[in-house]
Structure formats: C-alpha cells, structure tokens
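The complex is shown incomplete by one protein chain, all other protein chains being positioned as in the whole.
The first chain written gets the first letter, and so on, giving A and B; residue counts start at 1 in each chain.
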Amino acid sequence: MEDEPGRSQALEEQQVAASTGVATTEAAASSAVKSRGWSRRVRRVSGFVVALLLGAVVWEAAKWLAGDPWRIQSIGYFHNPPFRILQLSDRHLPHLWDITAAFGQPFQRNAAYSLGSYLIDQALYTWGVALVGFVAGASIGIALASIFVHSGFLERGFVPYVVASQTVPIVAVAPLIVTGFGRGEQSIVIIATYLTFFPVTIAVLRGLRSPDPRAIELMRSYAASRWAVYRKVRLPASLPYLFTALKIAAAASIVGTIIGEGPGGGLRGLGRAILNFNQQYITGPERLWATIVVASGVGLLFFLAVRLAEIMVLRRRGTREEGA
Amino acid sequence: MTAVALPRARVAGRLAESARRYLPPLIVFVGVIVAWELATSGPGRRVFPPPSAILNAAIDNTDMLRRATQATFFEAIGGLAIGTSAGLLVAFSSARWASARDILLPVAIASSAIPIIAIAPILNNWFGVLNPLSKMMMAALLVFFPMVVNVTRGLLEVKPASLELMRSYAAGEIDVLRKVRIPNMLPFFFTALKVGTTLSFIGALVGEYFGGTSDVLGRVVLQSMSSGRFSLAWAGILVGAIAAIAAYAAVSIVERVALPWHSSLHSD
Partner (left out) sequence: MSGRPPTDPAGAPHAAVRLAGVDMVFTTQDGARMAALEDINLSIAPGEFVSLIGPSGCGKSTLLRIVGDLIRPTAGTVEVNGKPAHRARLGREYGMVFQAPVLFDWRTVEANVRLPLELLGMNRRQREQRVHAMLDLVELGAFLRHYPHQLSGGMQQRVAIARALALEPALLLMDEPFGALDEMTRERLNAEVLRIWEQTRTTVLFVTHSIPEAVFLSSRVVVMSPRPGRLTKVIDIDLAQPRNEQTRESERYFELVTEVRESLRGRRGTATDDRLAAGEGSQQRLRAEGSIG
C-alpha cells in the first residue's frame, strides 16, 4: 500500500521528536491538508495569524468575564467581572498590554536597560548555544549514519539503542550533564548536541537507505566505488530526510538548552531568565510571560530558518513538498 | 538431504539469524557497562558513577524511589489522559469543520517549533507548585498537539475509493464516520498515544524540575544532585526511564490487541 511507508515514517519522526521533548506534529500535519504550494502556505500563515488574534481575544475575554477588576486609568475604563477564577487573575494571567508594556520597562529594579533588550541578549545567547549544539549534533548524526549504512555490525549493535532511546525522556538528564561538566556553555552545548544527534542519525540512516535498489545496481554496473555511490546516490537521497530531522532537532536543541540553563543550573540565557523571573513572580509576572513569548519566538524563528534552508536546497529537485 | 538433517539445518539457520540480530547490541551493552565500570579517575567520576554504584543506590533507596516513581507515573498518566481526551475532542471537531482546521492545524505545527516546556513555571503557579495537577497539565499540553494532528489526519486521510464505495451504497455521513473514518483513524491514534507516553513523562519530570513536592522523581534527582549523591540521582533517572518505557510498552501491547490487522503489516 502506498500509504504504509509514509505512515510508519511519520510515526518514527514523531517518536524521535518526543524523546527529545519536542511535540512534533509537522510531519503528520503536512499530510492532513492537501493542496497546492503557495495557496496552502498562504492559508497556513493566515490561519496562524487568525489563531493568534483569536487567542488574544479569548485571553482578554476570559479576563473580562472572570478575572480581576479592570482599571484602565488612561481611558477611564472600569469593569468588575461577574465571575472570579483564580487562574485568570492579573497575577496569573496578566493583561496582554501589560506584558507588552513590560518589554519597555527595566528588567530589574534600577537596571540600566529594558526587559526587551535584556531578553534579546539572553535569546541570542540561548540560540547561539543551541546552534553550536545543533551543528555539532547534526554533523555527528550524519557521520554516524554514514558509518552505519556501510557497516552492518555497527548498525545492528548501536541502532537498537538509538531507537530505544526514543521512548526515554532524555531531556531529564540535563541537570546531571550541567553538574558534571560545569555550569558554563560547554555543558549546555553537550545537551543540545545529544538531543540533536538522535533524530538526525535515525533520519539520515533511513535517507541513505532510501534510494531505489535498482539505482544502486545501476551504479554498480558502472563499477562505481562505494564512495561514489554514497556521494552521488545516497547522500542526495537523504537530504529530505535530513531536513525533516533538522526541523525536529532545531526545536529539540532549544528545549534542551533552555532546560539546561534553567533547572539544569546554567548561568545565562533564557532558561536562567525563566527561573529568575519565576522567583520574582510576585513582583512582576509579566516578565515571566514576556520571557516565554521570547523563547517561543526563538524556537519559531529557528524552525523557520531551517525550513527556509530546506526550501532552498530542495527546491530544484521536484521532491514532494512537506510541511508549511 | 535426509529428513533429520533438514530440521536441524533450519534450527541452525534460525540460531544464526537470532545471533546476528541480538548479539551485536548485547556486545555493545556489555562493552559500555564494562568500560564505564572500569573507567578510573577524572573529574567526571563523581558525577558519573559506575553502574555498580548506581545499582547500590537504587537498592538502598527502593522504598523512596518506588514512591517517587509512583507519584511521577501518576502525573504522567494523568496528563496523558487529559491531553488525549482534549486532543480527541478537538480532532473530531477539526475533521468536521474545515474552518476550525485552518486555524488549528497551523497552531499545531507551530507548537512543534515552540519550547512549550517553558510554560512549566506558569503552570506551577497556576495550579500550585506542590499540586500534581500542575505537572499533569504540563504533560497534557505536550500530549495534546500530536494527538490532534494525528487523529485529524486519520479521520481525513481515507482512500477516496472507500468514500466512493460508501456513496455507491448511499451511506450517510454517520455511517461513513463509524465504519470508515474511525477504524481508519485508530492506527494514527495509537501512534499519537505512544508518542504521548514519552512526552507525558518529559512534561512531568521537567515540570518537577521547576518545582514540586520532594516526593517525586524530578525532585529526587535534583535534590540528590545538590547534596552530592549522584548515584542516587542517576538511579532516579534510570527508574524514570524504565517507567516511561513500561508505559510505552503497555500502549504497544494494547495496540497489538486492538489492531491485529495492522500490526502484522507494521515492520516495527
């Protein structure tokens, strides 16, 4: 059945992503709605925008119905909501405009610069660390997969563990790594590398294996060396798979980095900011929310960057499109 | 070949096949354990104790670990249940109404790029840091999105020929739903459920890392770490991993029973 390989592949991708703490849905989602290129992209983006707006409306509407009393001095608007739910109070769910305003205010009492610039600093740091881990992990993954595809013994020896690790919450090891290797960047890079190389290894291995056996036979009939087969047939065939894994890995490396910086015990970055602002929750919950918004933005941008690279690299090939 | 030699050859063939499959990973496993055990000094030794030490710590603290594992397991499974139910609800709605789908699907895709886990502290604040519900909600949130996407896909990705067949029988939408879409969706559902077990444990553990009672695995790990008892910390992680694998295996077994036709097609 035509469907089957696609289906089990999507399952594997999701499991791999799951083990790295990423709730990936991209592979599955891409086939849920079929339509042509640009109109689909436009629909996706506009759908997303509509969803955000809707979310904002629901947010404030909920607070209007069951939050803390509204007291907007500047336009003289006062409102007492008919119900009261604790989670919708100003402390737990600040008004969207308060969160936005917080970006402009000093990130700490007597601090020299604003929350916005502080968060951007931390975001760049986090992204930088994640990126290093991402690149390292991807390289290791590609190398390992290339070795495995050529050595049956090594593959049979190690791949079961790689596969089994998909069911294990690897990310939980982050604090131990940080303690073991010091609280600086190196530990966090290790975490990000680790989380990246799993999905990449599995996906690239599958990709390297994917070419039609007859194409390989053709190469052999030209007395091509294994290296030539690898370069000319296997590697190009593995690119779509690689990119699928890279999209998962992008998110996973960000998640790993944030957890390493946060509860893991790192010193800088968005994870640390989350912990700090969590401790200071009473004095300013908006800052924690702002940090989360920025963290989401970083993840999204990183994902989109990989997606863009994917489009550019795969554009000419006429391969089946995936994702947004 | 004589009648006696044939079965023997076949048995030998099977043995060779099993050896080929299971021996390498076994060798790797043993090799890694041995190497780890033998690795001497170095700064890491303290933080990465030998397997024997980890095992000892586990044995010495069985009761505590068991309680902690139960608590974390409870949070994870609770979150799995909540996320799955909510996901099913939204999936059926989004399969039914295209406008809902246009809004929800992009959000679900975006969710895979966003570090949802960052919201853990907020959930702790909302539901109480000592309340298991906060960890359940974290797990539920992670489980929710893959469930929505997979089930929606399963409901919609039906062979057009099957729909034509049902039309030729003048079957109504409810019949199509009951007899075609829902059975078609089941493999996708189990996919999402398996993925969800792993995610739910991550949600529970990381939620605990951000704060929780001292009776849960996440706190056990962090606290033993900060008091220098690394063997115990690793034991905690090991037990957590086993719990996650057990949950995954349980779902796999249910899947095999529920989908006898499908698992034989699977090359899992």
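The rule we apply is simple: a contact is a pair of C-beta atoms (placed from the backbone, for glycine too) under 8 Å apart; a residue touches a chain by one contact, two chains touch by 3 or more.
Just so we're clear, the structure is a prediction, and the values are computed from it rather than from any experiment.
Note that the undisplayed chain, when the full complex is considered, contacts B. Contact with the chain that does not appear here is found for just one residue of B:33, B:59, B:98 or B:165, B:165. Contact with the chain not shown here comes from a single listed residue; of B:17, B:37, B:60 or B:175, that residue is B:175. Contact residues of chain B toward the unshown chain are 159, 161-162, 164-165, 167-171, 175, 179-180, 183-184, 186, 259-262, 264-265.
Rule of thumb we're sticking to: only the chains that are shown with their structure count from here on.
Note: centroid distance chain A to chain B, computed from Cα atoms, is 18 Å. Only residues 20-21, 24-25, 27-29, 44, 47-48, 101-119, 121-122, 124-127, 142-146, 148-150, 152-153, 156-157, 187-188, 191-192, 194-199, 201-202, 205-206, 209-210, 218, 221-222, 225, 230, 233-234, 237, 240-241, 244-245, 248, 265-268 of chain B touch chain A when the two sit together in their complex. Taken in their complex, chain A has these residues touching chain B: 1, 3-4, 7-8, 10-11, 14-15, 17-19, 21-26, 28-33, 43-45, 47-48, 50-51, 54, 86-87, 92, 153-154, 156-158, 160-161, 164, 166-169, 171-173, 175-176, 179-181, 247-248, 250-251, 254-255, 258-259, 262-263, 270, 274-275, 278, 281, 285, 288-289, 291-292, 295-296, 298-300, 302-304, 323-324.
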